[in-house]
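Here you go, one structure.
One chain of protein is taken out of this complex; the other chains stay put.
Chains here go by letter, A, B, C, D and E, matching the order in which they are written, and residues are numbered from 1 within each.
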Amino acid sequence: MEDILSKLYDMTALGGFSFQVALMWIIAFVLLYLGIKKGYEPLLLVPIAFGVLLANFPGGGMGIVPAENIALEGGRYKNLFEIAHEYGIMNYLYYGLIKTGFLPPIIFMGVGALTDFGPMLRNLKLAMFGAAAQIGIFSVLLVAVLLGFTLKEAASLGIIGGADGPTAIYTTIKLAPHLLGPIAIAAYSYMALVPVIIPLVANLLMTKKEFKINMRQMDKEYPPKHSIKNIKAVKIIFPIVLGCVTAIFVPSSVPLLGMLLFGNLVKEIGSATFRLADAATGAIMNTATIFLGLSVGATMTAEVFLSPKTLGIVVGGFIAFAISIAGGIVAVKIYNLFAKKKINPLVGATGLSAVPMASRVANEMALKHDSTNHILQYCMASNISGVIGSAVAAGVLISFLS
Amino acid sequence: MEDILSKLYDMTALGGFSFQVALMWIIAFVLLYLGIKKGYEPLLLVPIAFGVLLANFPGGGMGIVPAENIALEGGRYKNLFEIAHEYGIMNYLYYGLIKTGFLPPIIFMGVGALTDFGPMLRNLKLAMFGAAAQIGIFSVLLVAVLLGFTLKEAASLGIIGGADGPTAIYTTIKLAPHLLGPIAIAAYSYMALVPVIIPLVANLLMTKKEFKINMRQMDKEYPPKHSIKNIKAVKIIFPIVLGCVTAIFVPSSVPLLGMLLFGNLVKEIGSATFRLADAATGAIMNTATIFLGLSVGATMTAEVFLSPKTLGIVVGGFIAFAISIAGGIVAVKIYNLFAKKKINPLVGATGLSAVPMASRVANEMALKHDSTNHILQYCMASNISGVIGSAVAAGVLISFLS
Amino acid sequence: MEDILSKLYDMTALGGFSFQVALMWIIAFVLLYLGIKKGYEPLLLVPIAFGVLLANFPGGGMGIVPAENIALEGGRYKNLFEIAHEYGIMNYLYYGLIKTGFLPPIIFMGVGALTDFGPMLRNLKLAMFGAAAQIGIFSVLLVAVLLGFTLKEAASLGIIGGADGPTAIYTTIKLAPHLLGPIAIAAYSYMALVPVIIPLVANLLMTKKEFKINMRQMDKEYPPKHSIKNIKAVKIIFPIVLGCVTAIFVPSSVPLLGMLLFGNLVKEIGSATFRLADAATGAIMNTATIFLGLSVGATMTAEVFLSPKTLGIVVGGFIAFAISIAGGIVAVKIYNLFAKKKINPLVGATGLSAVPMASRVANEMALKHDSTNHILQYCMASNISGVIGSAVAAGVLISFLS
Amino acid sequence: MEPINEAISIMFVGMITVFFILFLIVGIGNVIIRLSNKYLPEEVAIIKVKKSNEPSNNTYAAIAAAIDIATKGKGKVTNIKKL
Amino acid sequence: MEPINEAISIMFVGMITVFFILFLIVGIGNVIIRLSNKYLPEEVAIIKVKKSNEPSNNTYAAIAAAIDIATKGKGKVTNIKKL
Partner (left out) sequence: MEPINEAISIMFVGMITVFFILFLIVGIGNVIIRLSNKYLPEEVAIIKVKKSNEPSNNTYAAIAAAIDIATKGKGKVTNIKKL
């Protein structure tokens, strides 16, 4: 009888329970609350939070083991069958789909098939502000190095400021996979907080007059030189050429940008390749999202997550966002010093990316100051170029540091 | 000329044909007949049967090779690329997706996203009978050990009485993978035979009076203490808490139950995570069903299947089903001895699981005895809890025996 | 400063650019043009072309490395995790899904679920011409051997004449994977060119009188002996029996034909297995098409593609198509010498396969000569049997040469 | 331990565990229901009834039924505008 | 064996096999058709014609056509109830 009771106890996880584990559960519950009740990027935060929960059931065998566990001597690694055999299905997913760098480009293919380069093509000049808004990435990289992060960790921290989930995850996989969990959560959380962060920074840096700069009015006063006659042709040629140009100069951005542009291409071609675009945005992207979310969440075992670096990531990520937004705004202000045709600095703020929420937030702010000032299409131009901008920045970081 | 003819003959499978192979073909044809014409769980039985056929085409290279073939010295295993290279695509599927224990939890995620805990939450007390109806699992385990099966084999045999496909397959993968084919077929066949087995056992054990126990009438006489005011909130919180509780006490059930509850959660959240629930029940589940069915079927090469143990599985599986049903019925009878508010013993019978067919069958039997006696919703309560019950039982078996 | 500039230069791909790479880009652009603007099999040619582009971005790490790179001593190979780690995601896809021979049978499953054997069953005799039209495969094999190709290469070249994408790719993977890119492109390009090639050959070999042979008229004059009373039952039984028969005689065709017939079976069963047929033709097939196209394209790095053999493949593939068509036509002509009930030789031409475009083209040609001469259904009979014919031919080649 | 003894002990442990877990689920389920009844006010789903400026009711009902079939219950008619 | 001889022998074997298999398929297909004609009585698909209590025929036809387009032929109108 005693024997049975002791066996019963051994079977349970009661022995593995600890204060740290309880803390992780609370974190998972908070994330679930944010995702479900507050609607913070639920498509990613709910799977991530559930993955955190799964990983922190002692004895459940769903937590991701450190990469040392799968390394063998001679630069070789255990194979996926062995990983599943020894560490279970979550490690199989993680080492098969995430650590290989596979899922982020696959999700980017879906993002591409959902992206419309139209607004950007119609206001090409505004794309430049998608460059300025990458300054947060590199500023935080600098600060993080000063605070004692290694270069690779600092770069992964900085990339949160790119405000783009797959890019942040891809970069972190390549440079500092041990920080994957907190960085992914910070990235998605702050993207969900864009409706708070953008007004915060914009109100700090912009004058009332600037909020009221009316882009449509400007277009009437200084009409653009040429309109696009055959938008369909341009939309098909653009991703191909764009891919070639970025590939020449930043080859390490090819896995991300190449897949993004492929997805965009099959969408723009139309009905002839509709099946592919449909798969890219449907079955593939949704499946990838589930597996990415769960296994990124499962990296956050108590030992890994509860470290001072996590706090650094939470703070640093916020700063990166803020600086990126500020960078975009300031760049517009400088431009306005020299140009007759003024640009609303909110168009710079959306260079951050976080498509399309940043644009919506900026548009609402503009409308609040002047109810006829619709700037959504202009914001989308810099907003989309911000995605390219941070993918390029990621390419630079990876090529210098990996 | 003679040379060409001999080459022609070598190319064919005529040399590999045998009585055993012919027998396997007949088994495959019978399974196809049951699945297609009789409508026995066609979604699983048709792929399994076709897998049996593919595996028994001599020289086709589609049969699953024994696990010894992929083991190397030093506790290591061949990698998936080597397995595909040496043994073909069916072994690639089997060792990549089945032997790793990957697909059953993935299918369970879809099952979760199709499950509605509503009926169970509205009649929580009835969930207890989903526990009683697991007795068939352990009884048959006992008998099978007496008959000379090893403990692991006996446990895999017993789990057929859980009346739940993915659970049976997952347990067998972990404990006795060489019996996977016949156990999967027995599990799905008897689930399809629930409309025969439940009436058989119920008519044997229940009196006419018991068949007529009217649950709605009882609810009117003894109304439940409290109704649920915010069913949506309860349905969201329930899977999360349920996951935590079972994880603490039976961690080895986490891969199955965790994924089930994740699937249920993303469904209950609603439109915010609809894309994920849609993928879980659509693309992912259907793809998993095809690959699971084909490769489980392909484990049944003549050498493996035509053994006395297969007969034991066929008989033992039936007994496990019958005892489970009886257990549920008897548990209700005992309860009724002490309670004023009587329960229809058919509600115990559905504790077996085999959702939702068991409930439908029980409901029809009740209606046959009293055309106003609608017990479907009550049956669903114990029916769904039976799924949890057998997943917990599977967890116990795995944690004690693997 | 100088230091930074040199680093900048190192990061770019400017050093890796060459004349050969530029040539590959031009080839990719031409393929994109053919797929997008000319509508040549866009579902395959667009992903292949984009794969060519990705593979030829120097430093992008998306080109497929030769198989030697993943071989280890002792007949072992690197595992998929190591391949992803060392050579990136495109090699992960290629060595995981293509080199294992996995995707072509998976796509064939979808093809099967889209195929209707009805027209063939209603005119079974015409299926014989699907055999005659395989002569192009073996003729070109012979010529290619004379021109210095190895037997395996020659067989892969010849199989282009099967006019069936997955079959050509599967055979080439098994026999001459280094030629995969050009062979896949030749196969899909010439399939797209069927509206040009069939008229070319048919006008050369057929008389005006033959074009006007009216199949319906013939059916009225010599009515078929028996009609099919229960087409649904026949359509369900047919793929099962067909699978068994081909498996006995050409086991090496099982991976292709078995999956084709499984897909067809779950489609013909109807609503009971609709979910499976839907997955096979939807999520699975579309996903497989994307990954197949991209990674087949990515095999075409400049070093591999720019060889005299590629030219041989382009010419040889065309000849294989032409001879196959001619074979079908001549077979009908010979048949007509002896039979009273004449057959339109265009029905022989469609034995090539390239379903369903070949049938449409033949039908249009017949209508051009006699606007009442609808031969589509008759063409579909030999057209579909041509798919089986080339899969059988592939099985023979693989079993003799691999 | 003899296999048969181990089988018996697994039977005991197994059934106890299954009963214990489902007992817990019943209890915790009741707690969740009570707490949610107390602290989470019922969210009343408002079904919007649209009236004017729409096709006649018959047509509307027919289309709604049609959509329900077409989308396997996943779609719903939110608005039909006269164009 | 010389490659060219082997190529010739593969050509023979290949064409013989392809013809033989398709010949078998024709034969077996005919056997299946005859046996099914004899032993499997034709299952007549009954198209239910519903009359009363339904939207007018015109509307019905229009919706059926619409559904067919919307579902790419996968759906069918089984019933339209007046709500």
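FYI, a residue touches a chain if its C-beta (ideal position, glycine included) is under 8 Å from a C-beta of that chain, and two chains touch if they have at least 3 such contacts.
These numbers come from a predicted model, not from an experiment.
When you scan A:5, A:72, A:233 or A:339 for touch with the missing chain, the hit is A:233.
When you scan A:114, A:242 or A:330 for touch with the missing chain, the hit is A:242. Only one residue from A:5, A:72, A:124 or A:200 touches the chain missing from this view: A:124.
Listed for chain A, the residues touching the missing chain in the whole complex are 120-121, 124-125, 127-128, 130-132, 134-135, 137-139, 141-142, 145-146, 150-151, 154-155, 226, 228-230, 232-234, 237-238, 241-242, 245-246, 249-250, 385, 388-389, 392-393, 396-397, 400-401.
Residue-level contact of chain C with the missing chain is found at 3-4, 7-8, 11.
As a working rule, only the chains that are shown with their structure count from here on.
Each of B-E and B-D has its own count of C-beta contacts, and the greater count is at B-D.
In this assembly, the chain whose C-alpha centre lies farthest from chain D is C. Annotation: the C-E interface is duplicated by B-D among the options A-D, B-D or B-E, judged by over half of the residue-numbered contact pairs being identical.
Between the CA-based centres of chain C and chain D the separation comes to 47 Å, rounded to the whole angstrom.
Between chain A and chain B the centroid-to-centroid distance comes to 39 Å (mean Cα coordinates, whole Å).
For chain C, residues that reach two or more other chains under the stated contact definition are 79-80, 249-250, 282-283, 396, 400. Within chain E, the positions touching two or more other chains are listed as 13, 17.
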